[in-house]
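These notes are about the structure you will find just below.
Note that one protein chain of the assembly has been removed; the remaining protein chains are unaltered in position.
Per-chain residue numbering starts at 1, and chain names A and B are given in the order in which the chains are listed.
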Amino acid sequence: MKAILTGNEAAAWGARLSRPKVIAAYPITPQTSIIETIAAFIANGEMDARYIRVESEHSAMAACIAAQNTGVRTYTATSAHGLALMHEVLMWASGARLPIVMSVVNRAMAPPWSVWTDQLDTMAERDSGWIQVYTQNNQEVLDSIIMSYKIAEKHNILLPTMVIEDAFILSHTSEGVDIPEQKKVDDFLGEYEPAFKLDPDEPAGFGSLIMPEGPYMEFRYKMALAMEDARSEIRKVVEEYNQVFGREYAPFVEEYKTEDADAVMVVIGTIGSTAKDVVDRMREKGKKVGVARVRYFRPFPAEELRKIAKGAKMIGVVDRSYSFGPGADLFAETKSVLYGHADIPVKNYVMGLGGRDITPRIIEKVFDDMLSVAKDGVVDKEVEWVGLQGDERWS
Amino acid sequence: MSVLLPEDPTPIAKVPSTENKTGGWRTFRPVIHYEKCIRCYICWKFCPDAAIYFASPDAHAAPKEALSKFDTVEINYDFCKGCGICANECPAKAIELVLEESAEGDEE
Partner (left out) sequence: MMKKLTIPEEEHMLSGHTACLGCGATIAMRYVLKALGKNTILSIPACCWAVIPGVYPHRTLDVPLLYTAFEVTGAAISGIREALDAMGKEDVNVVGFAGDGGTADIGLQALSAAMERGHNVFYIMYDNEAYMNTGIQRSGSTPMGAWTTTTPGGKKRMYKWEPKKNVAEIMVAHNIPYVATATIAYPEDMIAKLKRAKEIKGPKFFQILSPCPTGWRHPPDKTVEISRLAVQTNMFPLYEVINGKYKISIKPKNPKPVKEYLRLQGRFRHLTEDEIEMIQKNVDENWKALLKKERCSQEE
């Protein structure tokens, strides 16, 4: 069924089609319309789920953890401050190995207050043990939720998953979306089979104390293995989904004209769409540029990026967040996986913070800068903040 | 590489704590003087370690004929931590707390 949906409506549809039994959620701009749409689905009898209208995001995640541990599929959604408030229990969900699926609508962190897109909120949770998939359009939002349940629920994975969309650019913008048939989704996902559950017939304590000589470290190692195993499961599930539902998702990195590119821009989220248009325009002028849009930030697509770097003369990494470390997160991790594999310059472009518009014109200027780095073979300035007020270079 | 990994994905504690013999914590040992015990089960009721259990009526002599048809109680010294609540609560003053070393000496 074709429909015109905002990103948030698409997220609500993704949840609806996946048939979670318990939903616990708390409103925050720009996530709110996800949970309102779901409330309407339930009120109309279109969705059979218990909806816990919790008093905070911390409780939303805690209730999902408890419900999932009791043996049912769960769903929640949040943004920025809500995600930050969840931080403690995000770690709990992954450590408890509960395949919860959550939508996160990227929003800037305050102060100053800003409800617009910025990826610091999810980047700050990169070490929470959650799988993270970033989307580029509303169709991908919907599809990724369904795929995420299937991947996360595999008994060799059991890691919760964030399906991430940019605020407003996706969340509140309408696009044509193909809503898959319920029957097809049911067949694709199957009944939820918990790997373990709270059961009065099998008394057990979930999450008890472990001494340093106990297997704490081993349980963490098992999580690391699961995140590694997720690579092959993601590949399989994405392929299957493409086949069943007629899509063309690349599992980890969506490449656009990278094969013969001198300068490849590595991006995440909706910047990908803008960048692709700019690439077309620049190619017409004979400039050899390409885009690699990272979908999964966790697990991090190390092999894929190394392969891309093999043919390129330089890599420019665009981050819509800043981490106060050696550059922003996507840059730092890209550079670290390339180390020892590709001896080419890597430069970080920090832009679009707090929802500042990333225009084709700015992207083109960044590409030009990248091409000059490719030509010189050296990075003049490793971390470049692009588009600061008063800086004429980018306008 | 052969590392030893737990089977479960997350800690799921299934082994009964009765593997853990907390009797070793004891400084004082409660000793029941059965000739005073009126089989009221108050000690059983209040024991925080669930270390008092029922024994058959004839396991110990009763102070009175009328009581001899009732179950008697015994202390499981594998688990009793020697808190003394049973002795403090016993209405018949039938439980005596003795220092653990001297109690051991007395036994055999």
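Keep this in mind: contacts are C-beta pairs under 8 Å (C-beta built on N, C-alpha and C of every residue); 3 or more make two chains touch, one makes a residue touch a chain.
Because the structure is a prediction, the values reported are computed rather than measured.
Student: Among A:204, A:223 or A:302, choose the residue that contacts the chain missing from this document, as touch is defined above.
Tutor: For the chain that is not drawn, the touching residue is A:204.
Student: Could you please point out the subunit B residues that touch the chain left off the display?
Tutor: These residues of subunit B touch the chain that is not shown: 11-22, 25, 39, 41, 45-46, 48-51, 54, 56-57, 69-71, 76, 78-79, 81-85, 87-89, 97.
Student: For subunit A, which residues touch the unseen chain?
Tutor: 21-22, 24, 49-50, 52-56, 58-60, 62-72, 74, 88-89, 92, 198-200, 202-211, 214-215
One rule holds in what follows: only the chains that are shown with their structure count from here on.
Student: What whole-Å value do you get for the distance between subunit A and subunit B if each is reduced to the mean of its CA atoms?
Tutor: 57
Student: Where on subunit B is subunit A touching in the complex?
Tutor: 3-6, 8-14
Student: So in the complex, the part of subunit A that touches subunit B is made up of which residues?
Tutor: Touching subunit B: residues 95-97, 155, 158, 195-196, 202-208, 210, 215, 218-219, 221-222, 226 of subunit A.
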